[in-house]
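Just one protein chain is left out here, and the rest sit where they should.
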Amino acid sequence: MNDMTPITKGSPKDWETDQEVRWCPGCGDYAILKAVQRTMPELGSTPENTVFISGIGCSSRFPYYMETYGFHTIHGRAPAVATGVKLANPDLDVWIITGDGDALSIGGNHTMHLLRRNLDCQIMLFNNEIYGLTKGQYSPTSRVGTTSPSTPYGSVDRPATPCAFALGAGARFVARGFDVSKNLTDVLKAAHAHKGASFIEIFQNCIVYNKDVFQDFTEKKNADDGQLWLENGEPMLFHKGTKGIALDVEALTLKVVDVVDGNWQAAGVIVHDVKNRSVAHMLVEMPFGAFPMALGVLYDDPRPTFNDAVVAQNAAASEGKTADLGKLLAKGQTWTVAEGGPEL
Amino acid sequence: MNDMTPITKGSPKDWETDQEVRWCPGCGDYAILKAVQRTMPELGSTPENTVFISGIGCSSRFPYYMETYGFHTIHGRAPAVATGVKLANPDLDVWIITGDGDALSIGGNHTMHLLRRNLDCQIMLFNNEIYGLTKGQYSPTSRVGTTSPSTPYGSVDRPATPCAFALGAGARFVARGFDVSKNLTDVLKAAHAHKGASFIEIFQNCIVYNKDVFQDFTEKKNADDGQLWLENGEPMLFHKGTKGIALDVEALTLKVVDVVDGNWQAAGVIVHDVKNRSVAHMLVEMPFGAFPMALGVLYDDPRPTFNDAVVAQNAAASEGKTADLGKLLAKGQTWTVAEGGPEL
Amino acid sequence: MAIKLQNKHGLEQMATAFKQDPTGDRAPEHSEAVVVRFAGDSGDGMQLTGGQFTLSSALAGNDFATFPDFPAEIRAPLGTLFGVSAFQINFGSQAIDTAGDQPDVLVAMNPAALKTNVDALREGGLIIADTGEFNQRNLDKAKYAANPIEDGSLAKWQVLAFDISALTLEAVKPFGMGNKDALRCKNMWTLGLALWMFDRDRQPIIDWLNAKFAKNQVLADANVAALNAGHAYGETAELSGPLKQYHVDAAPASPGLYRSVTGAESISFGLVAGAQLAGLKMFFGGYPITPASAILHHLSRLKEYGITTFQAEDEIAAIASAIGASYAGQLGVTSSSGPGIALKGEAMGLAIMTELPLIIVNSQRGGPSTGLPTKTEQSDLYQAVYGRNGDAPMPVIAARSPVDAFDCAIEAVRIATQYMTPVMLLTDGYIANAAEPWKVPDLTTYKPFPVTFLENVPEGGFKPYSRDAKLKRPWVKPGTPGLLHRIGGIEKEIDTGHINYAPDNHQAMTDIRSAKVNGVADSIPDQEILLGNAGAKLAVVGWGSTYGPIHQAVRRSIAKGLDVAHIHIRHIWPMPKNLGELLHGFDKVIVPEMNTGQLKTVLRDQYLVDAKPVNKVSGQPFTISEMEAAIENALNA
Partner (left out) sequence: MAIKLQNKHGLEQMATAFKQDPTGDRAPEHSEAVVVRFAGDSGDGMQLTGGQFTLSSALAGNDFATFPDFPAEIRAPLGTLFGVSAFQINFGSQAIDTAGDQPDVLVAMNPAALKTNVDALREGGLIIADTGEFNQRNLDKAKYAANPIEDGSLAKWQVLAFDISALTLEAVKPFGMGNKDALRCKNMWTLGLALWMFDRDRQPIIDWLNAKFAKNQVLADANVAALNAGHAYGETAELSGPLKQYHVDAAPASPGLYRSVTGAESISFGLVAGAQLAGLKMFFGGYPITPASAILHHLSRLKEYGITTFQAEDEIAAIASAIGASYAGQLGVTSSSGPGIALKGEAMGLAIMTELPLIIVNSQRGGPSTGLPTKTEQSDLYQAVYGRNGDAPMPVIAARSPVDAFDCAIEAVRIATQYMTPVMLLTDGYIANAAEPWKVPDLTTYKPFPVTFLENVPEGGFKPYSRDAKLKRPWVKPGTPGLLHRIGGIEKEIDTGHINYAPDNHQAMTDIRSAKVNGVADSIPDQEILLGNAGAKLAVVGWGSTYGPIHQAVRRSIAKGLDVAHIHIRHIWPMPKNLGELLHGFDKVIVPEMNTGQLKTVLRDQYLVDAKPVNKVSGQPFTISEMEAAIENALNA
């Protein structure tokens, strides 16, 4: 390990370990790793104050490749471990790396409660809609009809929508990106800037077991139709600004509208407000196909964090008290056996 | 047990067991039990085809008091047990009884996945915002600042909103009621009529450990201000029809409007459409106080059920095949050792 | 005393329980030890009554042991059999190790309380009953065909039945409370009577009442009035018959400050002390479960001791968060009972693989499954020693009493931090709830074992899985420059801690993990014999809360001239180095356990000694007489 080399800020290299990266050639995880290593130097946190915590899965191998502190825990439990780490040392910059199975199947409960409590950390969910590490069984995000070793006749259960789940759990920051997107670093920066639990779903290509399931919007040729990149304060436009998202005031649902000569106001295109929770709910549930895929920062409305509240309460409760255990034991209803008392 | 007495449909008595009910005197659970026993005869299911499945908690004692089949399982796992029961015998009418701790704390993951898969059953979540059975610790639905044996200085984590969680998990039926409400039976009937997973949050008064936390809307004197009973196709009116819920088209959020001489159209009051998911999201998250508590059937838009899909796939996959294991074993790449072959 | 005057049969019994004092008849009788059981409706405040009576026994200088016996239900309907709550105290002028086999006095606040408790009362014992509650409705609820007070079915006991309800209402009338509130004072009336019976000073209780109801003077006065009325009733009633006063001398005790402590309290205090001796802050991740919750409750009030308590969403999150805290440099602690501990098994493996300190407290209850949540048992020893996937060795310690739990908790912290390993601390429902007098320890007498975190790159470079003489790996806090590293649950490479699947490495690491834990034995004292001699005809080997009954039974047996010894094991894994040799020295070995024979398995496996199980799995502690019988059987076998 090159832990010894003095850290010169500003270079992605400083965030790379000497460990051989063990993903399949062509796996989307490589691109995400690079994006993170490109982003870290710009966040102002130091490698020694950064901790990457993961569960189990291909994605969860991530910490071994980051020259920071890292904990590759057990399947589904990374959020719980992270909660202990952050409460024990709130100064640490905590990143959770997880997969669609790790975070939403076995780990769903911990993900939910971390979001509900609003622990200050970043959760990067690598969604490849499959169990990669265990060789390709379908996952809770796999689409209906996914044939896999455990569903030879196709899966029948309705998939979860990670961002909808996150909002339902009370998330205050929800964003989306994908492995090879150049915008991924911006999404990561926004997530890091958000104080509280930042939930980031990253569509990731598992080229071995679920190849190209996202190409309908990730591929260059589909970008115009398929990608709706949201910018706070900007109108929800896509397809080179010729289409937009508006509210159908009758049906009280979203709809796609055509924008003629850039006059989006006329078309009633919604201006993205990252603090609007109602719209966020609609955005994360827009059915892909009829709608583009909403990407970028979908929702960002901070609330007090769990760790701050715990620290504050610990401090307030300790206010003016001394940690004298001897005194504590001697307190309350006690009695004394005098020297004169019966001998042993 | 009076299992032997011939069942004469139509009487709540037939759904009562001979077991002593063991809740604290005055507990809201009694009222819910009565409401269920009043409702059952009207649903057309027979006691022997009905199964009540619960986890652990005061609420989870429920099955012992219902003259049906019943399984008091382990903490948080009722939805998983119910999934096995329903898949093994889809003809059974499955009811899950759970609490805010059982369903949302330890059992959150199973609740989420049952809703996502859309197993055909009713989930009655008794929400008393406390852990009753273990003597009063705060729960994931307890409000910030709840002092309890485990939070002597008040709880600091942000509570979960059960119905929001359910929608985020993909629920297709979400309703609310409370223990002593006369409307509870109607809510239960609607839930039973919905094919698929029906999620019902029932506010329940734990008079010992969390007394009257819902009185702001459950008490007669607060009913007008506090209760918004939703009816499909009806305007969202409360306070004797003098107030209503409308959409703020600027902010794209809900707002309370005054209704002058019943002219709710003028006030732009929304007509409740149980199939409108966007509005459902807003309704379940309406902050109580500024808004009334949305009650009744908030959302009801059926989708194919998990059990139907499994049954159908099992049938399709078996189509024209015989269950001849001997044949199966002899299939594929086999070889024969002839009589003439080397002797043992 | 009156009782014996009336019932010849009772007399013999009595003699065994009360040593008579020659001096006359009118003065309080003297006795060595008395067992009193307060029983009533969950709502009657029997635990409070018992608690205060315990305090007064303590102030009277008696040694004592208590046994609260709650109903499983929170607050069952009034007057029901399953709603009965009882509190038993055994106090005396000699060392007391158990709450007593059979009560001498039973206070029954209603028919259900009488029904569920009277059979335990020894023949000739005294029943004090509130006739005010023996109405038809309550008799029905208690499933009494006829009123037992009147139908003579209580003939073999002394019965003192009178309308405590009415007397209480009378006493508190001046304060003009509603009937319901007024009757709430019944328990203080009863306590007052009990204080008189045992010749006790009322003042401390009165002070306590005034403090408790400081915000509501009326309530305070009413309760004090009830207390005094009960006491006065004793004096007057005395003139007229059965009720007599007796006196229990102070028990010999070394001078010093004493308090009463339950197991849940002393484990909490012990964990705090341990953390201080290690120089660490503590993180406690828990999820409520009976009877473990009390530890979470206690610690959540001690934030000023650098303790963060976290009520997690489930037991898995509780232990996982504690592991995270340990990784971050605090003392991670988690606590639960059987079913919850079962859920933590996988995560314990992670702590073992990553070699992080961690304390897992198991307050055992009746099993299997949900079992008997409010009853005590020792049936999780297998789970503690063997209950994980893979070869996953972990030290296990068991507390034998509320007071002992304090030192056990400190010992658990010492081992966890000195060896970088999770440690399981076993206690049970009995220890958790029972109270004992405790001579407040002088903390300065405990030797500190400060943790030193690795903060700089050592000679020859930093290796996360390098080891010291004890095979302990370094503990590095994230945030330390220059020592960045990654850990996880996959097999580790020797020294570097990198992922390694190589056969030789796995063999070596497996050996290291087991050698490290076995090495803990080098740091623990040799097994001592508590009573009797090495090489005796019979050794009674116990662990945990069977201590009391075993100790008393062995003491009595030795007094009877039997050649028997008592060995009580604190270190369940690894065991003291001399234990095998010690055990082989005895002709016979029996192992009484509140399970089907779990420690017995470990002993037979480790030492090939023919340890014979003596088992009780009823959710109740052994009685002394059961133990004495077991000893006789073993010797005669």
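Some points to look at:
To keep things simple, chains are lettered A, B and C as they appear, and every chain counts its residues starting from 1.
By definition in this document, contacts are C-beta pairs under 8 Å (C-beta built on N, C-alpha and C of every residue); 3 or more make two chains touch, one makes a residue touch a chain.
All values derive from a computational prediction rather than experimental measurement.
Although it is left out of the displayed model, the omitted chain contacts the following shown chains in the full complex: A, B, C.
Note that of C:N135, C:T510, C:N533 or C:S625, the residue touching the chain absent from this view is C:T510.
Touching the missing chain, out of C:Q203, C:S618 or C:N633, is residue C:S618.
Although one chain is not drawn, the whole complex shows that of C:A95, C:A232 or C:L372 it is C:L372 that touches it.
Within the set C:G306, C:P339, C:P357 or C:P395, the residue that contacts the chain not displayed is C:P339.
Subunit A meets the missing chain through residues 20-25, 56, 58, 74-76, 105-106, 108, 131-135, 137-138, 140, 149-153, 208.
In the full complex, subunit B contacts the hidden chain through residues 1, 3-4, 7, 17, 19, 46-49, 51, 53, 56, 63-64, 67-74, 77, 79-89, 91-92, 109-110, 112-113, 310, 313-314, 317-318, 321-323, 325-326, 328-330, 332-339, 341-344. For subunit C, the residues in touch with the chain missing from this view are 72, 82, 316, 337-343, 345-346, 349-350, 352-354, 366-375, 377, 379-380, 382-383, 385-393, 488-491, 501, 503-504, 506-507, 510-511, 513-514, 595-596, 600-601, 604-605, 608, 610, 616-620.
What we mean here is this: only the chains that are shown with their structure count from here on.
Centroid analysis (C-alpha atoms only) places A farthest from subunit C. Note on chain placement: the centre of subunit A and the centre of subunit B lie 29 Å apart, centres being C-alpha means.
Subunit A and subunit C, compared by their mean Cα positions, are separated by 44 Å.
Listed for subunit B are residues 105-106, 108, 140, 153, each touching two or more other chains. Each of the following residues of subunit C touches two or more other chains: 303, 313-314.
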